[in-house]
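Structure incoming, see below.
Heads up, one of the protein chains got dropped from this complex, but the rest are sitting where they should.
Up next is subunit A:
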Amino acid sequence: MIALVDCDSFYASCERIFRPDLKDKPVIVLSNNDGCVIARSREAKALGISMGVPYFKVREVVTKNNVAVFSSNYALYQDISSRALETIRNFCPEVEPYSIDESFLILDSLRLRDEAAFAKRLRQFIKRSVGIPVSVGIGQTKTLAKIATKIAKQADEGIYNIAAQEDPDCILASMAVEDIWGIGQHQSKKLRAVRIRTARDLKYAEDGWIKKHLSVVGLRTVYELRGFRCFGFKEIPDNRKSICVSRSLGTYLTNYNELSQAVAFYASLASEKLRAQRSLANVVTTYISTSFHVPDCYWGSKRVCLATPKNDSPSIVRAALEGLRLAYIEGKKYKRVGVLLSEISSCKELQKGLFCDIKQSKKLDILMREIDKINLEANKPLVWLAAGGKPESQKWVTSASMRSPRYTSYWDELPTIKV
């Protein structure tokens, strides 16, 4: 059996750990630069605040209902996430973290007699020792565990075992096809066109048709619905293999030089992420856009291919700036920039190009490693390329005016207790 542990309203729950006054109160967390709502407590959902909605659109509801609003505090979320993961690892040796708030547990080696009882204990222990609520879904495969988790979120006890149901098809019939893990918008359109609307329909779809229209990856999802494990340990269906750093800017930028500083800065952040996972990228895409809420909204993006896969900041930044040069139109007020790294491969798989200077690239590797070490220890960028601009001139850096203290990361931001 496979279990999926999924933290409930994760960011909002983190904000509540040291704020007992927020219990049962609506809480929302905003994206970088306080642009959109990216997390909502159950109470905030009940007020009709939807996921991803721009903050200014819900401001009225927020003041009227006394909703607690937070800028995102990733130092806190990351720390709580690692605590939850460590706790889960004490319960099960085979754990695969999937995202900041989800982990798959392969339960086979535990030889459990009652998976639901195990899930209940795990859930209670995480709540108590880390301080956040989680839901647990159990199924024969990762895809089924994902579906079970969706149902667990609705259940009072926060646990659901789809494998223990007498008629699992009945459950699958209630699950829309686009809500299945690994089925994207594009695929669900194709499926709906041939009247495959629910997970149950997809489970009994014809193999040949699926393979032809959704490829082998789609077929694996179908097999998973039937209870055959196709996604093993460390395997996920939608392996997008890309890294994206995108931000809405603190101010509007029209000037090309300022915009290029922002692009260079975020490109080097993206390359740092790339190096952290020991990968190389072949394609760098830069995109810039104006606010989406103006009539003549502009969105430009350009792809730049590298001669050989790279992960050092200078190469990535150079390519990102080339992309910017092509995507930039004068006279627009830009509000958002992003850098996407794609066609990613592992450092190990690298085939050295014919014209590659191995000695030079080794030197660069060492330099990058040292810079990453400094920035990692400081927990913020201390060293970056001059192209990213001086800190005092980075007026586009996002503001986080409503961020809670980084309670667990900095000594001078500890929560206090009246004695």
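Heads up, the rule we're going with is that contacts are C-beta pairs under 8 Å (C-beta built on N, C-alpha and C of every residue); 3 or more make two chains touch, one makes a residue touch a chain; residues count from 1.
Everything below uses one rule, namely that contacts and distances are computed from a predicted model.
Colleague: Which one, "NADH-quinone oxidoreductase subunit H", "SOS response UmuD protein", "Amino acid ABC transporter membrane protein 1, PAAT family" or "Putrescine transport system permease protein PotH", is the UniProt name for the chain you do not see?
Modeller: Missing chain, UniProt protein name: "SOS response UmuD protein".
Colleague: Hey, which of A:S50, A:T63, A:S99 or A:Q124 is the one touching the hidden chain?
Modeller: Hidden-chain contact among the options goes to A:Q124.
Colleague: Specify the residue from the set A:M51, A:A155, A:I329 or A:L414 that touches the hidden chain.
Modeller: Once the missing chain is taken into account, the touching residue is A:L414.
Colleague: Out of A:E86, A:D108, A:D169 or A:E370, which is the one that touches the chain we can't see?
Modeller: Candidates A:E86, A:D108, A:D169 or A:E370; residue touching the omitted chain: A:E86.
Colleague: In terms of residues, what is the contact footprint of the unshown chain on subunit A?
Modeller: Residues touching the hidden chain, for subunit A, are 18, 20-21, 23, 82-84, 86-87, 90, 124-125, 127-131, 407-408, 414-419.
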